[in-house]
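Written below as structure tokens is the structure these notes are about.
All protein chains but one are shown in place.
In this document, chain identifiers A and B correspond to the written order of the chains, with residue numbering beginning at 1 in each.
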Amino acid sequence: MDLDKAKQTFIIEAHELLGAMEESLLAVEGQADPAESVNAMFRAVHTIKGSAGLFGLDAIVHFSHTVETALDRVRSHQLILSGPLVSLVLECHDHLSSMIDGLQQGDAESPDSHAEGEALISRLLPYLEGHPGAESPAGSALATRAKGTPPEPERGSWHISARFGPDVLRNGMDPLSFVRFLGTLGRIVHLSPILESLPQGPDFDPETCYLGYELDLETDADRQTLEDVFEFVRDDSQIRLIPPHSKVEEYVQLIRELPEEDRQLGEILVAGGSITAKDLEQCLQLQRAEAYEGGRVQGRLLGTILIEEQAVPPPVIAAALDKQKKFQERQAHDLKVVKVQADKLDKLVDLVGELVIAGATAKVLAALSRDGRMLESTAVINNLVEEIRDTALGLRMVQIGETFNRFRRIVRDVSKEMGKTIELEIHGAETELDKSIVEKLNDPLMHIVRNSIDHGIEPMEVRRARGKSDTGTLVLNASHESGSILIEVSDDGGGLNRTKILAKALERGLIAEGATLSDQEACSLIFEPGFSTADAISNLSGRGVGMDVVRRNIDELRGNIEIDTEEGLGTTIRIRLPLTLAIIDGFRVGAGNASYVIPLDMVLECLDLGPFLESEEHHLINLRGEVLPFLRLREIFQIPGEPPSRERVVVVEYGDLRAGIVVDKLYGEFQTVIKPLGNLFRQVKGIGGSTILGSGDVALILDVPQLIQSAAAVTR
Amino acid sequence: MVELMKLNKRQAQAMTTVQAEQRGQYLAFSLGGETFAMDIRSVKEVIQFTALTEVPLMPTFIRGVINLRGAVVPVIDLSIRFGRTFTEVTRRTCIVILEVGSSEETCVLGIMVDNVSEVLDIGERDIEPAPAFGSNLRSEFIAGVGKVNGKFVILLDVNRVLSVEEMASLTAETPAGK
Partner (left out) sequence: MLTIQEAKHNGHPVLKLGGELTIYTAAEARSTLGERLDRKGALPELDLSGLEELDTAGVQVLLWLKREALARNKVLPFANHSPAVVDVFDLLKVAAVFGDPILISPSR
């Protein structure tokens, strides 16, 4: 039993809930019918508050309570979710998020955090007490009270009977925290602990829960809220709730159903104010009479009593049914999604990798054995291995939509800060990429997006003057190309100003006076360290730290980045990344006495070099009219010895670049696992990893994008 | 591949802790006729020299990589690293597999040596600091000089000799890195 683990789960789930809350908040402004989103954000805060209560995280409970109340008002149409309110709730969301983060360091709330929370709460108060113009005619109890009307008459209390299951403590819960939490929902008028079942002597198990209690709570909370408090222990414990002003029979029913002595329980109820002593006496006598009547026990189910006595109002029943339905739906949905720890997934992929290699070895040995049945058997195994491989690798893939969606908030906040209206369009959100890449993409994308908002998209007046729409558009697009993934960030802003760039480059001595540069070359200048043509350094970008770091990040992912811009019209930044999967289909080639592997999905075709050679001097081949550059592995890797008379060329493609790789021998397709070469070889250009062949030898995997780029560079 | 010696790291550590403060264990090997030794705690295993795959455009001290039960391990020619000659492969040539690095980042590497002789038991009192001159080895590579049976053995500071940082930067200076 690990309480820390439970708390970690709470933190993770709280963050997820906060994420959902933020999404809803951002979506709500554009929606005609925001009911769904409002519910979603309410539920998120409500759940966080409840869970925090279980862990005794009072500060979080206290803060989220106010937010929840405000959202509840919105939910019940007593309050309209206006722009300013959305912004305020977003701030509250941020504060909650940092409170959850703070939990990692310990439970205590810092004085700064407390002050921040209190400030936000005081800004929320006007929304709670009724705000002129923001409220719909149907007022609320809270609103009337705030206007100074006398307090409502005695409301009576809920009677809560709890008998906790024996495993409650082992499961990380504590009845104590429920009491504390209930105390935040109202006033505990009376509490009687029930410790009758605590055994004597050696039977006492210190980790088993023997505690129960009967308590009376004066509260405005509804039945659902009270039930929710005990949600996590409901299944193992007996929790009964009796609403205020219930009929005596109900309490008596409770007494009968509980294992302890009737009289004792009765006295507890009397002490709690639920019933009077006289009523109790009468009922107990009645009960006894009933019980003996005709030797049969007559009694009524508490539930029946409640409904008959109309203690449970119809909307509550409807809500209960609704909740049940939602719960069932969620269960069905939960079955579709399983959370897996990242390191377990990595381990699985590793093992599948080993399996692939072992399968290759078996295949080689089977071929050598010339045993027909053995060959067939290994073929079957290898097919299965391939399927497992594809499935396992698929597990590592995540949709880029998750990353893209995070930008909605940023675009909103930043554009407000800049005083611009910018619309974010997302395409290709379902495009999948390896999870390790997604994490590393966040920072560079962030910077590019900020650049677009800050420098790319012009202020409204400028846009109007140029005849553009008031609202700027930012597009995030992701798609697959052969063997790689393409991510584009486009804006319809002012584009890069070539003149300015050249001027700045000249100033920094990056280019010589009078040098002529192509458009691409001019744009590439912005990747130089310290480069920024921003006139005023804004808060976000323009500190000149940006684009060179972005390029470096993309380099580390073995990708490339290019800029497409047109002055006055806009800019598109294209990032291309190779799909680095741990297990690849490779094409094996030989040069010298070593083997090399080319990722199969970049291979277009294989030919003899001879017939297609266009120019040895310029390293060009002519592929049915298309002239392509080539490079010779022997030359690039300085392999000693003479090439064979008959050389081969493998035509490869990366993005829209094509080239030929000239080798000595072609071996064929095979599946293999990429083994990273380690830090020592990080600097080697042209090698992207290594692998182990079925024979046990090590083969080096070629980094085709790098090779193609150098081939193209040579030609130029 | 035949494993000559496989030392369980824990065993090695246990052995050294038993003799705690006073004595340390060092693996002695010869390189170009000279005897060196290194702290046994860095040594994972010793294997016979096996087929090496060369990695193109690497500085010469990186001889290539080997397949160690499924892991690809780089192999370094210690002799070249020390500025001496290429290590010729004989039937006694061995590869010592080491784990180097800090507590945050460790790295598995192999070094080629002419042969491996024995495990020496050297007390702290018998270790003298590296000489200021006289050795043609870079001083920071030497952890100390141990006296064993009247003879002197140079104790190598494995983490410095095999500093991945330093070696990676040397790699950057070769044509491969440009």
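Operating definition for what follows: a residue touches a chain if its C-beta (ideal position, glycine included) is under 8 Å from a C-beta of that chain, and two chains touch if they have at least 3 such contacts.
Here the structure is a predicted model, which means the values were calculated and not measured.
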item: Touch partners, limited to displayed chains, of the chain removed from view; value: A
item: Sole residue of A:Ile48, A:Leu169 or A:Met547 that reaches the chain not shown, by the stated touch rule; value: A:Leu169
item: Contact residue for the chain not shown (choose from A:Ala32, A:Leu195 or A:Ala512); value: A:Leu195
item: Subunit A, residues in touch with the chain not shown (by the definition above); value: 1, 3, 169-170, 174-176, 179-180, 183, 191-193, 195, 198, 200-201, 204, 206-207, 209-211, 213
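Note that in this section only the chains that are shown with their structure count from here on.
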item: Cα-centroid distance, subunit A relative to subunit B, in whole angstrom; value: 46
item: Residues of subunit A touching subunit B in the complex; value: 354, 357, 594, 636-639, 675-687, 690, 692, 696-700
item: Interfacial residue positions of subunit B with respect to subunit A in the complex; value: 51, 53-58, 62, 65-67, 70-72, 74, 107, 109, 164, 167-168, 171-172, 175-178
